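Removed: one protein chain of the complex. Kept in place: all other protein chains.
What follows is subunit A.
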Amino acid sequence: MQATQIDGETWVRIAQSADLDIPRPVMPITLQGRRLVLFRDDDGQLGLIGRHCPHRGADLCYGRLEDNGLRCPFHGWHFDRTGQCVEQPAEPEGSVMYQQIKVPMVPVIERDGEILALLGSELEQSAGKETGK
């Protein structure tokens, strides 16, 4: 894996920008055994977040890319590019449980047509170490 040092931090190439030049820019990424999902939101910004929905573990790689984020098809929980849950449409009206729910997020940058992810504490803390498929 190609590593780049930027300001003393280690970033690795995880994809080409062109990989996401598709109608639905979402792709699975496995980085150091961590299962993640990479997507581009309506703002054109990238999100690299844990692949399993923090609700009951559904696979967000099949998520609905809509409303400027990724929505789990199981119960409609919606996540923005930072991994923050912003909506739980099956929970009772007025519930604020979503504010406490966040999928681990790994920082990414895009430069010279390449997408780089930060190897650091965020990745280490991200859930979903591969546990068999």
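Just so it is clear, a contact is a pair of C-beta atoms (placed from the backbone, for glycine too) under 8 Å apart; a residue touches a chain by one contact, two chains touch by 3 or more; residues count from 1.
As a convention for this text, contacts and distances are computed from a predicted model.
For the chain that does not appear here, its UniProt entry gives the protein name "Aromatic ring-hydroxylating dioxygenase subunit alpha", which is one of "PASTA domain-containing protein", "Outer membrane lipoprotein-sorting protein", "Aromatic ring-hydroxylating dioxygenase subunit alpha" or "ABC transporter permease subunit".
Residue-wise, the contact with the chain that is not shown comes from A:95, picked out of A:4, A:30, A:68 or A:95. The chain not displayed touches subunit A at residues 23-24, 52, 54-59, 62, 64, 73-76, 88-93, 95, 97, 100-101, 127-128, 131-133.
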